[in-house]
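Input: a single structure, listed below in structure tokens.
What follows is subunit A.
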Amino acid sequence: MKRILIVDDSFYMRTMLKNMLSDAGYEIVGEAPNGQTALELAKETKPDLITLDVILPDSTGLEVLKGIRQEQPDQKVIIVSAVGQEVIVNEAMEYGAKSYIVKPFSEENVLEVVSKVLAEEAPES
Partner candidate 1 sequence: MPKTSKTNKKAEPEAALTAPPETTSAEVAASEAGKGEATVSEAARELVSPEMVHLIVFKLGTEEYAIRIDQVKEVTVTPEITRMPRTPDFVKGVANIRGDIIAIIDLARRFNIRPDAAAVGVSSSYTLVVETDTYSIGVDVKEVPQSLNLPLTKIDKTPSFLQDVSVSENFIEGIAKTDNRLIIVLDMHKILTHEEVNQLPNL
Partner candidate 2 sequence: MKSREQEYKEIFIAEALEYFDALNRHISTLEKEPESEETLAEIFRLLHNLKANSKAIGYLQISDVSHKLETAFSLIRNKELSFSDEVVKVLFDGVDLLGELIHNVDNPNYGEPDPLLLRNLDIIVENLSDSTIELAKVQRYNTSKNLSLSELIYIQIRKLDHMMNLVGELMIDRDRVLSISRELNSDELKSVSSHLYRITEELQYSVMDARLVNIGSLFNKFPRIVRDVAAAEGKQVNLVLEGHDIQIDRNILQIMADSLLHLVRNAITHGLEKPEERQAAGKDTTGQLRLAAQSDRENVLLRLIDDGRGIDLNVVRRTAVEKQLVSADAARSMGEHEVLSLLFEPGFSTAKEVTEFSGRGVGLDVVKNAIDSIGGRISVSSVKGSGTTFSMQLPTSIAVKGALLFEVDSIYFAIPLIHTEQVVSLDKDELHEVGGVLIADLKGETVTVVYLNELLNAPEQEMRLGDKTRLNGQVQNIIIVSYNNRKLGLIVDKLYRQQDIVVKALSKPLDQIDIYGGVTLLGTGKVCLVLDVPAITRYFTQRRQI
């Protein structure tokens, strides 16, 4: 079972994502409401995938992404953003995010992106 960490400051968003993903058979290894917790949980749980919100109370998704990739260079991360944040998304992709989901998202869209990213071969290291 693939293991996913959800990073989002909104409880509502986390609940929706968690339900969608766990219904689809993924294991949710943790939920982080802020950047600090996200970094700790990423290190601790070493998930197969992280969904990362771009606006967080204590940090930005970009900073969290950089932090995660410093420790775990092969960590798969999907950016979750709202419409109008294309700039951030582009930058995140440069920093190694695998794909992105735009809020409000549909279940099909989320599951498609997640399964696509998870299916990608892990980079040689």
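Picked so that all candidates are chains of the complex that A comes from, given by their letters.
Methods note: a contact is a pair of C-beta atoms (placed from the backbone, for glycine too) under 8 Å apart; a residue touches a chain by one contact, two chains touch by 3 or more; residues count from 1.
As the structure is a computational prediction, the values presented were derived from the model and not from experiment.
K.L.:
Please find, within this complex, the candidate from 1 or 2 that touches subunit A.
P.N.:
Selected candidate: 2.
K.L.:
Of all residues in subunit A, which touch candidate 2 in the complex?
P.N.:
9-13, 15-16, 19, 22-25, 55-57, 82, 103-105
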